[in-house]
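All protein chains of the complex are present and in place, except for one that has been dropped.
As written, the chain order gives the labels A and B, with residue 1 at the start of each chain.
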Amino acid sequence: MKLDIHTSSIEPRRQTYAHVARRLGDRPASRYDEAVLDVQATANFHYRPLWQPDREIYDVRRTAVVLEDWYVLRDPRQLYYGTYNLSRAAMDQGTERALAFIEQRGLLAAVAPSWLASVASYLLPLRHYEWGANMNAMTVADYGYGTAITSAAAFSAIDRLGMAQTLGKIGLLLDPTGDVLDRAKASWLEAPFWQPIRHALEDTFVLEDWFEAFVAQNVALDGAVHGLVYRAFDRAGMDHGAAAISMATGFMTEWMPDHARWVDAVVEKAAAASPENRALLSGWARKWSARAVEAARPLAERVLGGDAAAAVDRVAAEAADRAERLGLEREAAR
Amino acid sequence: MAAATSAPRRLSLKRKYAMLTRGLGWETTYQPMDKVYPFDRFEGIVIHDWDGWEDPFRLTVDAYWKYQAEKERKLYAVMDSVAQNNGQLGITDARYLNAVKLFLTGVTPLEYAAHRGFAHAGRHLRGVGARIAAQMQSLDELRHAQTQIHTLSHYNKYFDGLHDFAHMHDRVWYLSVPKSFFDDALTAGPFEFVTAISFSFEYVLTNLLFVPFMSGAAFNGDMATVTFGFSAQSDESRHMTLGLEVVKFMLEQDPANVPIVQRWLDKWFWRGYRLLSLVSAMMDYMLPKRVMSWAEAWEMYFEESGGALFADLERYGIRPPKHHDVAKKEKSRLSHEVWTILYNYTHAAAFHTWVPSDDEMQWLSSKYPDTFDRLYRPRYRMWREAAARGERFYNDALPQLCNVCQIPMAFTEPDDPTKIAFRESIWRGERFHFCSDGCKDIFDDEPEKMSQSWLPVHQIFQGNCGGASIEDVLRYYHLNIGADNLDYEGSPEQELWDAWTADRRTAR
Partner (left out) sequence: MNVSITLQNTGDARAIIEAIAADNPSAKIQSFPAMVKIDCASRLVIQRRTVEEKVGRAWDLQELHLSLVSLSGNIEEDDDAFVIAWR
């Protein structure tokens, strides 16, 4: 049976969904826009949560940040599920190749043994840091308002778990028995130079405001911890022949600017929406950045010795620059 | 993982999963564990050893990214192809699309809700393995919402009733059936949520939604829907397994958990079954070409598979869910009773209904020999005659809704298909109505919670839905009056479809 239809008779009657058209006009919409805009329910909830009876299922009151439209928190990367997984699968393929290459060529033998020991103590316990960051990302996916923030937060949670598992694989390269991972965990739990970071992280787990947890984790703690580990420590490793470690952590160095684009856009848009938001976000950024920088200092001292102060100053300066770029206030308003 | 495969010392799947996953979590010391995980105790479920939970698929993130990316690549290739080749013309008949409309407005928003519910479980359960499985599921559910929106976006360009699905989901009367179901799960604790969705819905019942329905989509030329449907099912198999593992885990951890789990299985079986009654109508009435009847699907997926499952769980002291015998008695009536409700109220719905054709009635009669000719054919004959006289029947009285499942009260007594079932309870001086003993039991067990339901008919009468006339309410729903609603016969969609396929019909 042949179907012969004049194309003029099958013109589309509308270009996109009505809720998308109300925002952007009736024209073909991007896959990101259709995947995200107004997908979360907003009205007529049936029951209140047994676990939080004073709130609706989705409730703007779970943060002190106030936005008229929660879809201003767009992801500049325009990630929806398909593009997210394609992007991460490609990034991870690079990591897998690097890990296999390092193993096959025995490249770890080129790293100074004393530095390898240092890597085991500064890099591997970060598995637990990433698992903690995963938890904060899930807090945002759980309590956040609107699909724009919850979808990107859920992606970032899996990113964190993926990085925790990549760190585990690096541990298994260092020590195929896996004992090195047990020692890394003991260090995370007990070594004095990890405790201020773990303490700060555990304090973020009990924050009631999801947006504060978002800022504390992604702006403050990551700024200090990732800034030191994947930039300062990585550079220092060059003097010890640690190119293999840089290769093995390629996912993280590629991920950091990608992640920061999203985090920056969220903070910038929320701060720009009102002076109250700006003050709130500025306060959180100041408070948590100050704490994160100090919390990371013992780790920097342990790894960099005499060069630690300069490296810590640098991440502190980066935090200040970033805050300014995002339109946050350096000082509390008088 | 491709590279690791060729590496000399390849880790086994089990060992890799254990090394990379177990031990990630730790006992917090700067903050009390119960403050970090405030919600996994209040339901009364006792867990002694979270390491007792194992993910049978042992999925690590690298494999997740790899296989999910592969699935997405395939799916979006089909989507692009459908759009480029006017795939909407390949369906058997435009009436078929009404099933798709019900799916997009009723089910897709639930996929997003599931993303949030599993985010909650993925944050608040304290065991690492269970949490990771919940997190992956949270992402999968987001996938399902987004791929459905993307796939059906193409149909929305040509057909009615799909254009404002999210707005409608929060408001339209029959969509409070799926919405209240999921709101009920989301507002429960994390263990009940996982039992409700992963086990009772996905393991026990979802096959009835996806498998015959998606197979039906394929049979009816809907390449787009069958592709996202089966692609989603490949995740669903993982979710079903999570559901079964979580239930077994709770049952193994402490005997005190058994009665709690049993109560949830009773509740969520019935709630899921009532929700799926909409699917029964889709299967028996909306598919122009039918794969199997609702009764056959019920036998295959609940009576056989579910029977084996509950026989397996017997060793824990679990019995089949309460009222499953009622579902069995209803299986040759359910779809017809639901289609009758939908036919009555199509003027207030974003999809079309119709009286089945003679061929279709023949099929229904052969699949339902004990009930169709005796109970339902005469009714359709009457409606057809009325329509021929220009008096297509629409019911202008707002129906009484069941307080729990929120379906209009038109289901019949388990042992008398000619008598409508009414049940009621009085709570704090108010009277609440139910369609069945199953729904009444659910209310009586949690009256404080269930009495909060947002009943569309009550809300209309209270003036909360745009006004007093049906037209006011339809505008509040964002229905395109005269296009989205009413009988398929005479609809703009029928006119369009007939014009598109005129050549096809003359070629016959």
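Here are a few things to note about the model shown:
Methods note: contacts are C-beta pairs under 8 Å (C-beta built on N, C-alpha and C of every residue); 3 or more make two chains touch, one makes a residue touch a chain.
Computed from a predicted structure; not experimentally measured.
Considering the entire complex, the omitted chain makes contact with B. The missing chain, though absent from the display, is touched by one residue of B:Ala83, B:Leu309 or B:Ala483; that residue is B:Leu309. Taking the complete complex into account, B:Ser215 is the one of B:Gln31, B:Ser215 or B:Asn480 that touches the chain left out.
Considering the whole complex, the residue from B:Thr105, B:Thr187 or B:Gln233 that touches the absent chain is B:Gln233.
Within the entire complex, the positions of chain B that touch the omitted partner chain are 1, 5, 12-14, 56-59, 63, 67, 70-71, 207, 210-211, 214-216, 218-219, 226, 230, 233-234, 236-238, 240-241, 244, 291-292, 304-305, 307-309, 311-312, 315.
Note that in this section only the chains that are shown with their structure count from here on.
The touching residues of chain B, when paired with chain A in their complex, are 1-4, 6-9, 11, 19-21, 23-26, 28-31, 35-36, 38-39, 42, 60-62, 64-66, 68-70, 72-73, 75-76, 86, 89, 109, 112-113, 115-116, 119-120, 122-124, 128, 132, 135-136, 138-139, 142-143, 145-147, 149-150, 153, 156-158, 162-167, 169-171, 176, 179-180, 183-184, 186-189, 449-450, 452-454, 459, 478, 499-500, 503-504, 507.
Chain contact summary for the complex, chain A toward chain B: residues 1-5, 9-10, 12-19, 31, 34-35, 38-51, 57-58, 80-82, 85-86, 88-90, 92-93, 96-97, 99-100, 103-104, 127-128, 131, 134-135, 138-139, 141-142, 147, 150-151, 154-155, 157-158, 161-162, 164-166, 168-169, 172, 176, 178, 181-182, 185, 188-189, 198-199, 202-203, 205-206.
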